[in-house]
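All protein chains but one are shown in place.
Right, chain A next:
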(Lines give C-alpha, C1' and ligand atoms only; values in the text may rest on other atoms or scores of the structure.)
Protein backbone atom coordinates (compact mmCIF):
# COMPACT_ATOMS: atom_id res chain seq x y z
CA UNK A 1 0.00 0.00 0.00
CA UNK A 2 2.19 2.78 -1.29
CA UNK A 3 0.88 6.31 -1.58
CA UNK A 4 2.32 8.38 -4.42
CA UNK A 5 1.44 12.04 -4.84
CA UNK A 6 1.52 13.38 -8.39
CA UNK A 7 1.24 17.10 -8.98
CA UNK A 8 2.83 19.88 -10.93
CA UNK A 9 2.52 23.17 -12.80
CA UNK A 10 2.31 25.24 -9.67
CA UNK A 11 3.96 28.30 -11.23
CA UNK A 12 4.73 29.80 -7.85
CA UNK A 13 5.31 32.76 -7.58
CA UNK A 14 4.79 33.91 -11.15
CA UNK A 15 1.22 32.88 -11.76
CA UNK A 16 -0.04 31.84 -8.34
CA UNK A 17 0.95 32.72 -4.80
CA UNK A 18 0.50 29.35 -3.15
CA UNK A 19 -1.40 26.09 -3.09
CA UNK A 20 -5.06 26.44 -2.17
CA UNK A 21 -5.56 26.35 1.58
CA UNK A 22 -7.82 23.33 1.41
CA UNK A 23 -5.18 21.37 -0.39
CA UNK A 24 -2.52 22.43 2.02
CA UNK A 25 -4.53 21.32 5.01
CA UNK A 26 -4.80 17.84 3.53
CA UNK A 27 -1.18 17.47 2.59
CA UNK A 28 0.49 16.58 5.86
CA UNK A 29 3.82 14.83 6.21
CA UNK A 30 3.94 11.21 7.19
CA UNK A 31 1.24 9.83 4.96
CA UNK A 32 2.82 9.88 1.52
CA UNK A 33 5.71 7.73 0.49
CA UNK A 34 6.69 9.30 -2.83
CA UNK A 35 6.08 12.55 -4.63
CA UNK A 36 6.39 12.89 -8.38
CA UNK A 37 6.22 16.34 -9.79
CA UNK A 38 5.83 17.15 -13.45
CA UNK A 39 7.66 20.45 -13.19
CA UNK A 40 7.16 24.26 -13.26
CA UNK A 41 7.33 24.67 -9.52
CA UNK A 42 9.13 27.19 -10.11
CA UNK A 43 11.27 28.25 -7.17
CA UNK A 44 13.34 26.52 -4.58
CA UNK A 45 10.91 27.28 -1.74
CA UNK A 46 8.31 25.09 -3.36
CA UNK A 47 10.88 22.35 -3.73
CA UNK A 48 11.64 22.58 -0.02
CA UNK A 49 7.99 22.50 0.88
CA UNK A 50 7.42 19.36 -1.15
CA UNK A 51 10.52 17.84 0.37
CA UNK A 52 9.05 18.42 3.82
CA UNK A 53 5.99 16.41 2.87
CA UNK A 54 8.00 13.44 1.83
CA UNK A 55 11.72 12.91 1.51
CA UNK A 56 11.41 10.91 -1.71
CA UNK A 57 10.80 13.57 -4.32
CA UNK A 58 11.14 13.25 -8.09
CA UNK A 59 10.90 16.26 -10.37
CA UNK A 60 11.32 16.81 -14.06
CA UNK A 61 12.12 20.09 -15.66
CA UNK A 62 9.38 22.38 -16.81
CA UNK A 63 10.15 25.31 -19.10
CA UNK A 64 9.83 27.90 -16.32
CA UNK A 65 11.70 26.09 -13.58
CA UNK A 66 14.47 28.14 -12.06
CA UNK A 67 16.52 25.15 -11.05
CA UNK A 68 18.12 23.87 -14.22
CA UNK A 69 19.40 20.68 -12.77
CA UNK A 70 16.19 18.70 -13.05
CA UNK A 71 16.19 16.10 -15.81
CA UNK A 72 13.84 16.09 -18.76
CA UNK A 73 12.35 12.70 -18.05
CA UNK A 74 12.47 10.27 -15.18
CA UNK A 75 11.45 6.69 -14.61
CA UNK A 76 11.00 4.90 -11.33
CA UNK A 77 9.61 1.61 -10.15
CA UNK A 78 7.17 1.47 -7.30
CA UNK A 79 5.87 -1.93 -6.34
CA UNK A 80 4.80 -3.70 -9.50
CA UNK A 81 4.45 -0.54 -11.55
CA UNK A 82 6.90 1.39 -13.63
CA UNK A 83 6.20 5.09 -13.61
CA UNK A 84 7.44 7.62 -16.07
CA UNK A 85 7.60 11.35 -15.54
CA UNK A 86 7.97 14.20 -17.97
CA UNK A 87 6.78 17.79 -18.00
CA UNK A 88 5.08 17.52 -21.36
CA UNK A 89 5.99 20.75 -23.12
CA UNK A 90 8.45 18.67 -25.12
CA UNK A 91 5.71 16.49 -26.53
CA UNK A 92 3.98 18.16 -29.44
CA UNK A 93 1.02 18.49 -29.95
CA UNK A 94 0.62 19.30 -26.28
CA UNK A 95 -1.64 16.85 -24.49
CA UNK A 96 -2.17 14.64 -27.56
CA UNK A 97 -2.74 11.06 -26.59
CA UNK A 98 -0.90 9.46 -29.48
CA UNK A 99 2.21 11.52 -28.96
CA UNK A 100 2.18 10.82 -25.27
CA UNK A 101 1.75 7.16 -26.06
CA UNK A 102 4.92 7.36 -28.08
CA UNK A 103 6.69 8.77 -25.09
CA UNK A 104 5.28 6.03 -22.94
CA UNK A 105 6.59 3.37 -25.27
CA UNK A 106 9.90 5.11 -25.41
CA UNK A 107 10.26 5.17 -21.64
CA UNK A 108 8.74 1.71 -21.34
CA UNK A 109 6.52 2.44 -18.38
CA UNK A 110 3.09 1.40 -17.17
CA UNK A 111 2.03 4.79 -15.90
CA UNK A 112 3.13 8.01 -17.56
CA UNK A 113 2.62 11.25 -15.71
CA UNK A 114 2.89 14.49 -17.64
CA UNK A 115 1.62 18.01 -17.22
CA UNK A 116 1.81 21.33 -19.03
CA UNK A 117 -1.81 21.48 -20.15
CA UNK A 118 -3.07 22.28 -16.63
CA UNK A 119 -6.05 20.04 -17.24
CA UNK A 120 -6.60 16.78 -15.44
CA UNK A 121 -6.73 13.84 -17.85
CA UNK A 122 -6.48 10.11 -17.43
CA UNK A 123 -6.25 7.86 -20.47
CA UNK A 124 -5.56 4.24 -20.88
CA UNK A 125 -3.68 3.18 -23.89
CA UNK A 126 -2.31 -0.15 -24.94
CA UNK A 127 -1.61 -1.59 -21.58
CA UNK A 128 -0.63 1.63 -19.90
CA UNK A 129 -2.09 4.67 -18.30
CA UNK A 130 -1.36 8.30 -19.04
CA UNK A 131 -2.19 10.71 -16.28
CA UNK A 132 -2.11 14.47 -16.26
CA UNK A 133 -2.55 15.77 -12.72
CA UNK A 134 -3.37 19.27 -13.87
CA UNK A 135 -2.15 22.32 -12.01
CA UNK A 136 -2.11 22.13 -8.24
CA UNK A 137 -2.53 25.87 -7.86
CA UNK A 138 -4.95 26.51 -10.70
CA UNK A 139 -2.44 28.73 -12.51
CA UNK A 140 -3.34 29.77 -16.04
CA UNK A 141 -1.70 27.84 -18.81
CA UNK A 142 -0.44 28.67 -22.29
CA UNK A 143 -3.70 27.35 -23.61
CA UNK A 144 -6.41 28.53 -21.27
CA UNK A 145 -7.23 30.67 -18.27
CA UNK A 146 -9.99 28.44 -16.99
CA UNK A 147 -8.15 26.08 -14.72
CA UNK A 148 -9.35 24.21 -11.63
CA UNK A 149 -6.66 23.36 -9.10
CA UNK A 150 -6.12 19.63 -9.06
CA UNK A 151 -3.66 16.93 -8.12
CA UNK A 152 -3.56 13.17 -8.02
CA UNK A 153 -2.79 10.61 -5.33
CA UNK A 154 -2.06 7.07 -6.39
CA UNK A 155 -2.47 4.12 -4.06
CA UNK A 156 -0.35 1.31 -5.42
CA UNK A 157 -1.26 -2.05 -3.96
CA UNK A 158 0.18 -5.03 -5.74
CA UNK A 159 -1.09 -5.13 -9.30
CA UNK A 160 -3.81 -2.65 -8.67
CA UNK A 161 -3.60 1.10 -8.54
CA UNK A 162 -6.33 3.36 -7.29
CA UNK A 163 -5.98 6.88 -8.57
CA UNK A 164 -7.63 9.49 -6.36
CA UNK A 165 -8.26 12.77 -8.14
CA UNK A 166 -8.53 15.85 -5.95
CA UNK A 167 -10.07 18.89 -7.56
CA UNK A 168 -11.03 22.22 -6.16
CA UNK A 169 -14.33 23.18 -7.75
CA UNK A 170 -16.10 26.32 -6.55
CA UNK A 171 -14.11 26.34 -3.38
CA UNK A 172 -14.87 22.76 -2.44
CA UNK A 173 -12.60 19.77 -2.67
CA UNK A 174 -14.04 17.04 -4.82
CA UNK A 175 -12.46 13.62 -4.75
CA UNK A 176 -12.99 10.98 -7.41
CA UNK A 177 -11.23 7.79 -8.02
CA UNK A 178 -10.16 5.58 -10.82
CA UNK A 179 -9.40 1.92 -10.50
CA UNK A 180 -6.80 0.36 -12.69
CA UNK A 181 -5.49 -3.13 -12.67
CA UNK A 182 -2.38 -4.15 -14.49
CA UNK A 183 -2.58 -7.52 -16.12
CA UNK A 184 0.40 -9.49 -15.10
CA UNK A 185 1.11 -10.70 -18.58
CA UNK A 186 1.33 -7.29 -20.20
CA UNK A 187 4.56 -7.10 -22.06
CA UNK A 188 5.94 -3.91 -23.45
CA UNK A 189 7.55 -4.32 -26.78
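Methods note: a residue touches a chain if its C-beta (ideal position, glycine included) is under 8 Å from a C-beta of that chain, and two chains touch if they have at least 3 such contacts; residues count from 1.
In the analysis below, contacts and distances are computed from a predicted model.
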The chain not rendered here carries, per UniProt and among "Response regulator 17", "DNA primase", "Rab-GAP TBC domain-containing protein" or "E2 ubiquitin-conjugating enzyme", the name "Rab-GAP TBC domain-containing protein"
It is residues of chain A that touch the chain not shown, namely 1, 3, 25-28, 30-31, 97, 121-129, 153, 155, 157, 160, 162, 164-166, 175-183, 186
